[in-house]
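First the structure, which I've put down as structure tokens, then a few questions once you've had a look.
A single protein chain has been removed from this complex, and every other one stays in its place.
Up next, chain A:
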Amino acid sequence: MIKAILIFNNHGKPRMSKFYEHYTEDTEQQIIRETFHLVSKRDENICNFLEGGLLIGGSDNKLIYRHYATLYFVFCVDSSESELGILDLIQVFVETLDKCFENVCELDLIFHVDKVHNILAEMVMGGMVLETNMSEIITQVEAQGKMEKSEAGIAGAPARAVSAVKNMNLPEMPKNINIGDISIKVPNLPSFK
């Protein structure tokens, strides 16, 4: 079981949090803070597993994370999950984000956290892995995107235009915080992609 999936940046700002067990908002924030604390002080080239079971559940739990440019992707899982498998899953997640957002960067996650949730929902459901095949995930996400557009129809057009204008006026909208750097060595699972 996956107990929680957290994305935060190098400063510990949450970019997405998904807990598969209920916690109060305060506890959730505390977990994010502590996880950030644990993960951020680790060097780049040391192992990606942390036995930080104190936060969620018991000692059975592990934190498995990957660090991409400005973002940390942290999965808190119990012993029924394969450590290396989850590392691959994070990779699939990030690659899927990259495809769906076209060169994903931290800003995409900041402004479209709902979309990130929707993509994640096609991969992990209620703490269990639903799909690991990237093209299948993307097909489903795109099909839902289409539905959304068709529902908005004519009425949606002006809203989109306004939103585009709003974004244009935005000087600090750089696309250079690229987290698309996914050439990190993945030691396993060729059939995963």
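Just so it is clear, contacts are C-beta pairs under 8 Å (C-beta built on N, C-alpha and C of every residue); 3 or more make two chains touch, one makes a residue touch a chain; residues count from 1.
Rule of thumb we're sticking to: contacts and distances are computed from a predicted model.
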> Unshown chain, UniProt name, "AP-3 complex subunit delta-1", "dihydrolipoyl dehydrogenase", "Bardet-Biedl syndrome 12" or "Transport inhibitor response 1-like protein"?
Replying inline: "AP-3 complex subunit delta-1"
> Contacts of chain A with the missing chain: which residues?
Replying inline: 1, 14, 16-18, 20, 22, 24-26, 28-29, 43, 45-51, 80, 82-85, 87-88, 110-114, 117-118, 121, 125-133, 136, 140, 143-144, 147-148, 151-152, 154-156, 158-159, 162-163, 166-167, 170, 185, 187-192
